[in-house]
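Of the protein chains in this complex, all but one are displayed in their positions.
Note that the chains take the letters A and B in the order they are written out, and that residue 1 is the start of every chain.
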Amino acid sequence: MDFAYMKNVLPLYEKAAVLTLRIGLEGIIFATFAGIVCAVILYEKVPVLRQLVMVYIEISRNTPLLVQLFFIYYGLPKAGIVLSAEICGAAGLAFLGGSYMAEAFRSGLENVAPLQRESAYSLGMGKLQTMRYVVGPQAVATSIPAFLANVIFLLKETSVFSAISLMDLMFTAKDLIGLYYKTTESLLLLVIFYLFILLPVSLTGAAVERRMKYAGSGS
Amino acid sequence: MVLDNLSLEVKKGEVVVIVGPSGCGKSTLLRCINGLEPIQSGSIETDGQAGMVFQSYELFPHLSVLKNMMLAPLKVQKREKKEVKKEAMELLKRVGLEEKADSYPQQLSGGQKQRVAIVRALILHPEILLFDEVTAALDPEMVREVLDVVLDLARQKRTMLVVTHEMQFARAVADRIVFIDEGKIIEEASSEEFFEHPKTDRAKRFLNVFRY
Partner (left out) sequence: MPDLGLDVLLKGNNFFRLLEGLLAAVKISMVSIALSIPFGVLLGITMTGKNILVRFLTKLYLEFIRIMPQLVLLFLVFFGSTRSLGWNLEGETAAVIVFVLWGTAEMGDLVRSALTSIPKHQYESSRALGLAKRQTYFYIILPQTLRRLLPLSINLVTRMVKTTSLVLMIGVVEVLKAGQQMIEANRMNSPNAAFGIYLVIFILYFLVCWPVSMAARRLEKKWG
């Protein structure tokens, strides 16, 4: 193990990790937003929009992110839509993640007892108020484990960003392997950095799930 | 359950209790009045808002008792926060729960939850209160505390429409009893008349079940 080498290339990995995280978080934020909108549309059974959301979910869930990215990054410019690699990465991740987030929030919404909604209506609250003050907050609480699982899933998916020439962790590792033949060291750093990014989210998810199980059985 | 050609009038300050075998359409009637169930034909007229209390309480689990009560007055009626809070505390005091203001629903007993649900409806100053089997989910020893609250409201001449299967309670609280079966009004009489001299066979049979 060449520790001097590892120390030398550490800044490269750090830079790559920051890029991975930044695009990942951008994508996740947009995915969450899209997911909430889609979930509410499905839950409220809004005509037309509901069908569109269902089609989107099927497309997004049944195609690989890598293929989505290839189309967005290499294909769309030929039709006149040119986006930077970074925006493509975030957009692809949001397109993929939106459907997974929608599923998480929809099942959260459906887990709220229907009578809660009626109870709010009978207090004179409108649909939007009911969603905002009564159903929404309860759904958010029950969706947290699924939401965190999606965050992990999406952060893992960022590993394909190197395919659209973003200098992320995978790109850096592959580059260094090609340059210096320090395969073991480069791969070890790759694993360590991914653990660094993913482990905290994963542990939080496990802790939340344990707590919710406990709280759930208590009431 | 389908309601068919049903006409019912509740006067101001009157307590009407609806009784009938389970599945007769009692609860559907309340849900229609409150607009939770669509009606195909006919009309429902109220002078103001109706307040509804459910069998399963339906307090909002993520809000404290006080917040449960203040949500609709603040967001729907756009009332002043200070005034609403004052009224909420007074109402809680009246049902003996003022020290539970900051508790969450899951920390309360069934009877306490139902009392909160009642004052949560009251704080909106509804023209009429609708009670849907408010004691059906309660342990026997908690039924009393909820019924006392309802009896107290009756004494204050609140307009109420009550669905229940507690016959003693029905008798104590009702000005008028409406007996429903298969979606139709079968008999309508003052409380005493209904229980002492029921006119129809169906009502007699229904009451006999409770007598023996």
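Brief remarks on what is shown
The rule is short, and it goes like this: a residue touches a chain if its C-beta (ideal position, glycine included) is under 8 Å from a C-beta of that chain, and two chains touch if they have at least 3 such contacts.
Please read these numbers as outputs of a predicted model, since none were measured by experiment.
One chain is not displayed; in the complete assembly it touches the shown chains A.
When the whole complex is considered, the residue among A:T32, A:Q116, A:S143 or A:S162 that touches the unshown chain is A:S162. Chain A meets the missing chain through residues 58-59, 61-64, 66-68, 70-71, 74-79, 152, 156-160, 162-163, 170, 173-174, 177, 181, 183-184, 187, 190-191, 194-195, 198-199, 202.
The rule is simple: only the chains that are shown with their structure count from here on.
The mean-CA centres of chain A and chain B are about 46 angstrom from one another, to the nearest whole unit. Considering their complex, residues 113, 115-116, 118-126, 129, 133-134, 137-138, 141, 218-219 of chain A touch chain B. On the chain B side of its complex with chain A, the touching residues are 31, 34-36, 49-52, 54, 56, 58, 60-62, 71-72, 75-77, 106, 120-121, 124.
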